[in-house]
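One structure, as structure tokens, below. Some questions next.
Shown here: the complex without one of its protein chains, the others still in place.
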Amino acid sequence: MRRIELEYFAQLHDAAGCAAERRETEADTAAALYDELCAIHGFSLSPACMRVAVNAAFCPWDQPLRDGDHVVFIPPVSGG
Amino acid sequence: MRRIELEYFAQLHDAAGCAAERRETEADTAAALYDELCAIHGFSLSPACMRVAVNAAFCPWDQPLRDGDHVVFIPPVSGG
Amino acid sequence: MSRFLMADAPVAIGVLQRELLLPQAGGFCSFEGWVRQTNDGRAVSGIDYKAFRPLALTEGQAILEEATARFAICAATAMHRIGYLAVGETAVWIGVAAPHRDAAFGACRFIIDEIKRRVPIWKQEHYEAGETGWVACHDVR
Partner (left out) sequence: MSRFLMADAPVAIGVLQRELLLPQAGGFCSFEGWVRQTNDGRAVSGIDYKAFRPLALTEGQAILEEATARFAICAATAMHRIGYLAVGETAVWIGVAAPHRDAAFGACRFIIDEIKRRVPIWKQEHYEAGETGWVACHDVR
């Protein structure tokens, strides 16, 4: 089991009902973790339209997760 | 004979040694007037790189001149 | 020399601009994004900007460094507001100083396009009618 720190923004924040949470997970990649969270929180955004950041840096969806990682799924951005 | 009001800018001002003058001329177009002034003031700019304004509006070089017209030859501009 | 700023309150743009007044700079191009009164026909009362701040800062700074490498500019600054902005407020400001205008325009356009495409900032519009909505617009790839 890995302990992962999660932060949620925009639509994911609304769906999760919280800005941040800590979870224990068996998921070994960001992609697997997102699938798991979709089931829990009912996220409707497809990973195809998102990016993921681990420890505040963009990374591939298949990047292995390590205990203590900080993970943020990035919904389509709309700044500017 | 027509009486023409002339104003000079940039290199033409330097060559003419004055900002404005009034001349009596037989020249019947702006082009003919410029040729006449080249001989008098030693203007070296070619009309091909200039435009001409009569009564503060751009006009063709072959526009007929009328008594009392105000004529400005426009050296290559360099504002901005 | 170039820097990306995030601000929780209005910033004195004049101060940011004066820092770009460098001896070799002859042209200066800037872009501002303002909170508009309507979007897609709906009356907007304001926009709430949220950011994933540490990543937004590094991504914003990376964009400015890419602009400096790609265009012949002297320096560039970008500022993005976070939090609730009323109609008419400046949400983003970009200033680019360059020896010549081609590079100033090109880099300024590049920076705003990349900010909108890549920087993790989200805007939630608040409508006069009382609802809110996340503006989903840009492709993130």
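Letters A, B and C mark the chains in the order given here, with residues in each chain numbered from 1 onward.
The working rule: contacts are C-beta pairs under 8 Å (C-beta built on N, C-alpha and C of every residue); 3 or more make two chains touch, one makes a residue touch a chain.
Since this is a predicted model, take the numbers as computed values, not measurements.
The chain that is not displayed touches the following shown chains in the complete assembly: B, C. Along chain C, the points of touch with the absent chain fall at residues 14, 21, 23-38, 87-88, 97, 99, 101, 104-105, 108-109, 112. The chain not shown here touches chain B at positions 7, 9-11, 13-14, 49-51, 53, 56-58, 72, 74-80.
The working rule: only the chains that are shown with their structure count from here on.
Measuring from the averaged C-alpha position of chain A to that of chain C gives a distance of 26 Å.
Rounded to whole angstrom, the centroid-to-centroid distance between chain A and chain B, based on C-alpha atoms, equals 73 Å. Once the centre of each chain is set as its mean CA position, chain B and chain C turn out to be 49 Å apart.
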